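Only one protein chain is missing from this complex, and each of the others stays in its spot.
On to chain A.
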Amino acid sequence: MSYDYLFKIVLVGDCGVGKTQIRNRYTLDEFNPQSKSTIGVEFAFKTVNIDGNEVKGQIWDTSGEERYRAITSAYYRGSVGAVLVYDVTKPKTFEALENWASQLRQYADENIVVCVVGNKIDLPTREVSTAEAERFARGNGFFYMETSALDGTGVESAFRQVMKKIFEIVDSRQQARKKTVRAGSIGKTRSIKLTDADDVAEPSKFSSCCKQM
């Protein structure tokens, strides 16, 4: 399966908010409450079609553990999208978002597309309101989604929205440049950088078919 674009997206948030579950739901359509805790980073792919382009999402599911944060920051490099997850039943995980956001600002691309995701909305014991979360997201220039990894609500569309947004940024830039330099490079694989003028960074690296997907 070939693809036209490759977007690196990081999943961050406190321990136990369900990052791994969201990833599994999105890439494998699975939910397994007994999954192991993530140490370091785990990795998954999913290719979707956006406006007729095959876009491959490279999802980096990071560990929420405080101790591993210094190591986790290494995973942010080169990511163009981020999904900031919290648990709607645990206000503490929502409060921690501020921290995660500053972490992103520090290590990731400055134009990174961020989606705040309130997970576990299937639970009746919700303690963080939608309005509150939306306010936070808007204040930081992020957009907000609610999901349930358990029944799958919102997961697909959260990722889709992130990718679409990235795609729009990239596409608009490309439209602007089309006439000048790399016209006619359609169908070529590229990994995307949002700030750099050079968004055809490493075409050869990802050009072969991905065996795994």
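The criterion applied here is as follows: a residue touches a chain if its C-beta (ideal position, glycine included) is under 8 Å from a C-beta of that chain, and two chains touch if they have at least 3 such contacts; residues count from 1.
Going forward, contacts and distances are computed from a predicted model.
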Response to the item:
Answer for the undisplayed chain, UniProt naming, from "Skp1-related protein", "NADH dehydrogenase subunit 2", "E2 ubiquitin-conjugating enzyme" or "Oidioi.mRNA.OKI2018_I69.chr1.g1217.t1.cds", is "Oidioi.mRNA.OKI2018_I69.chr1.g1217.t1.cds"
Discussion item. Just checking the interface: what residues of chain A touch the absent partner chain?
Written reply: 15-16, 32-37, 39-43, 45, 58, 63, 65, 67-71, 74-75, 89, 120, 122-125, 150, 205-206, 208, 210-213
